[in-house]
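Pasting in a structure now, in structure tokens, and then I'll have a few things to ask.
All protein chains of the complex are present and in place, except for one that has been dropped.
Up next, subunit A:
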């Protein structure tokens, strides 16, 4: 386990998630959407949280923000923000942090924006919720934030309604709102998935600039390994509610330890020779309601053996390289 001592000393991680467990207590049974997730993000760094649908990556993001609704509940683990455990904070204390020190960007910007209010109303409201400033100064901050994310003529655009923006522009507005209080942590949940390639490039450029300039720690949740390859410093791969592998991006992608990571990288079309069958992971993701005991990946894993029926430990195989597998790949993959 990544046992870094928690302290607010310089160089300590801005956000550290330790053994987080978020379960949904449904009538059909307990869904362990997030079950033992640990990672750390430092100031100015980007962590790519990668997984397929249903792997629990979004629920991890919601847990950090304290946005898990019943029947979901954080049942274990710690979310240390500058040494303070968010999982134990009261709703009132969390409200003071959320949108202020910790912000979130959603996949669909219309989840952030109210369709019947003008952009300025919404942005000024966000500023005034956490800062004692005049309305005029709040407007000024809103305008600066819009300019920062590359929106032309921000004064004019402030007076528009969300429907008057294109998809890419709306996402920029959502990012601008997240930036209003210069947060220490931003959790971005698939923010470019719905966007076109050229617009995605623009948003990724803004995200990079932001981390470098303001020192914000960014958690970038995505299913797209190619985006993470270009953007992130570290990567955590999730499967069936657990982090199965993490480490620095180039090490994880060039020399994956876990068979699932290897399979995921292998199924990316550009990693295969043109026209030849893609290397595929057989089978499909297991239902979260009745996960097999032991390693959840073992039914799809080419290396599975009898020992895999025991839960594999999340162990450090190389310095800074953790994996949840008893027989990790030792050698680098041929590109």
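Things worth noting here:
FYI, a residue touches a chain if its C-beta (ideal position, glycine included) is under 8 Å from a C-beta of that chain, and two chains touch if they have at least 3 such contacts; residues count from 1.
Here is the rule we use: contacts and distances are computed from a predicted model.
Think of the chain that is not pictured: of "ABC transporter ATP-binding protein", "Glutamine transport system permease protein", "SoxAX cytochrome complex subunit A" or "Probable glycine dehydrogenase (decarboxylating) subunit 2", UniProt labels it "ABC transporter ATP-binding protein". The chain not shown here is touched by just one of A:114, A:213, A:226 or A:290, and that residue is A:226.
The omitted chain makes contact with just one of the residues A:281, A:295 or A:323: A:281.
By the touch rule set out above, subunit A reaches the unshown chain at residues 52-53, 166-169, 196-205, 208, 223-227, 229-231, 233, 249-250, 253, 263-281, 284-285, 335.
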